[in-house]
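Shown next, in structure tokens, is the structure this report addresses.
Partial view: only certain chains, each at its native spot in the assembly.
Note that the chains are named A and B in the order they appear, and that numbering of residues resets to 1 at the start of each chain.
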Amino acid sequence: MCRWCQRTRKWKSTKCYRGGRTMTVLQAILIGVVYYLGSAPWAIGYLTVCKPLVAGTLVGCILGAPAEGAIMGATIQLIYLGWMSVGGSQPSDPALAGTLATALAIASHLDTGVALTLSVPLGMLGTFVWVGRNTFNVVISHMADKPTREANTRGIWRVNVLYPQPVLLLMTVLPVALAAYFGPEFVQSALDFLGTRVLGILTLIGGVLPAVGIALNLKVIMKKSVAPYFFMGFFLVSYLGMTMMGVAAFAIAAAALYLFNDMQKAEVA
Amino acid sequence: MAKEKTGVVQSIVTKKDLLYAWFKWFIFSHCCINYERFESLGFTNAISHILAKLYPSKEDLSEALERHQEFFNTEPYIGIVIMGISVAMEEQRAKDGSVSGEAITAVKTGLMGPLAGIGDTLNQAIIYPILLAFSVALVLENNLGVAGVVIYCVLVVAAMAAQSIYFVNYGYRLGKDAVSKILKGGLMDRIVHAAGIVGCGVLGALTATYVSLSTTLTYGSGEQAISLQADFLDQLMPKMLPLAVTLVCFWLVKKGKGAIKIMGILAVGVVALSLLHII
């Protein structure tokens, strides 16, 4: 009996597939759907399934090992605790990391450590899905031009909600289902094919991507008159090591100062 | 800001209308997110029923729908305050035409940036991590399993729903109260400026906290090796490279480059520098 099964039995895990195919086709497809949901077709997905904690749990449920999935998801979540998407940029893709790494870990008796290690490059790869979809949606969004001209609100609804789904389904369900079905060897060889070098570079790219989102937000916010506050916020962190929350607190105080004093002047004038 | 007693002037937009707009935004805001217009379709879709109510004529409605499909992007749960304000302004415009379409666009454009900064910081950088850390602890320390995960989902959805419902209503009230002041006296300018202070401040902090880049260049070898990063750049200004990268992106954005192109440039740059063993 494999050591993994002994361990998982505590969580009333399903039977051990050791050596054989690790999951059914349906399970693999369902896992793909989890990733689809996590890719936020609706906002609630973004708040929930997108997080490895939730994605992992769902995968666990699908594979009949919910508690195990929760634990694996929670463990992967720790890597993505501070993850955020600013201005449409994503440094990495927690949903893919959470979904696929958990699937591989549970179904293929991967060691937690190995699964964790896998989750990092997977998260990197997921960025492609996000970028692809945001690019493709440029085309979709222009399909709303006609209903707009025709003042057809129903049509706008369709473009906004329905049209983006097929491609997204394709981009998410297909690769994840395949990867889950063919298992860690498949994933590993895909990653090996890329090599640590490529994955290292993806990590570096993930490190600078938030800059794009920040820049997009800055574009609409940076006027000469407030630009110095951008630098002050930066300096407070870089030179004094303040936390973001601290910067926010000071910035709010500064804004209040401006608002209360300037409005007084304006009223007087 | 004195709260006008409602009912004095008959509102066309009802509480239910607003709630329905909130609902569409809460669920569909990012459905069609893209690198050209970001959330504009989500925004338009969310308030489309209100616009239809306000503008009976097909022409007016079409014009209004088009107006809201210009580039728009903000954090969804706090930034929704903009939706409230916009609706109030549209209502006023529909009533007596005293508000121009440009004014509405100006307010949206003025506030979306600051509120993105503020919202991302408060929600993404602070609230989600706390809720997640809490639930992770429930799972890993207390073996709560799926229950711990359910707790997270309930909490986060409830918190964001409450927050965004509050803010869409707050924005609507603000817009109704302030709509006359907005037009004269520069109140909205000052609010945009104040929001800009906070927004800029936190974006600066975000840059230093979330963008990461450092050079691996060293001079010499062994214990005595001089690291360009630690011994020079960090002496001048810690996090200098993240700032530089962000400013470069900002400059590209200002030059009209789209997000995809900039990401491409970044990617190429990172690959090149990495192959040259510079980063």
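One rule holds for everything that comes next: a contact is a pair of C-beta atoms (placed from the backbone, for glycine too) under 8 Å apart; a residue touches a chain by one contact, two chains touch by 3 or more.
Not measured: the values here are computed from a predicted model.
Composition of the entire complex, written as a formula in the shown labels, equals A x3, B x3.
Assume only the chains that are shown with their structure count from here on.
The distance from the centre of subunit A to the centre of subunit B, each centre being the mean of the chain's C-alpha atoms, comes to 17 Å.
In the complex of the two chains, the subunit B residues touching subunit A come out as 25-38, 40-42, 44-45, 48-49, 51-52, 58-59, 61-62, 65-66, 69, 73, 76, 109-110, 112-114, 116-118, 120-122, 124-126, 128-129, 132-133, 135-136, 139-140, 143, 145-146, 148-149, 152-153, 156-157, 160, 185-187, 190-191, 193-213, 237-240, 242-243, 245-246, 248-250, 252-254, 259-260, 262-263, 266-267, 270-271, 274, 279. Within the complex formed with subunit B, the residues of subunit A that make contact are 11, 40-44, 46-48, 51, 53-54, 57, 60-61, 66-67, 70-71, 73-75, 77-78, 81-82, 84-89, 91, 131, 133-138, 140-141, 144, 148-151, 153, 156-157, 159-161, 163-164, 200-201, 204-205, 207-212, 214-223, 225-227, 229-239, 242, 244-245, 247-248, 250-252, 254-256, 258-259, 262-263, 266.
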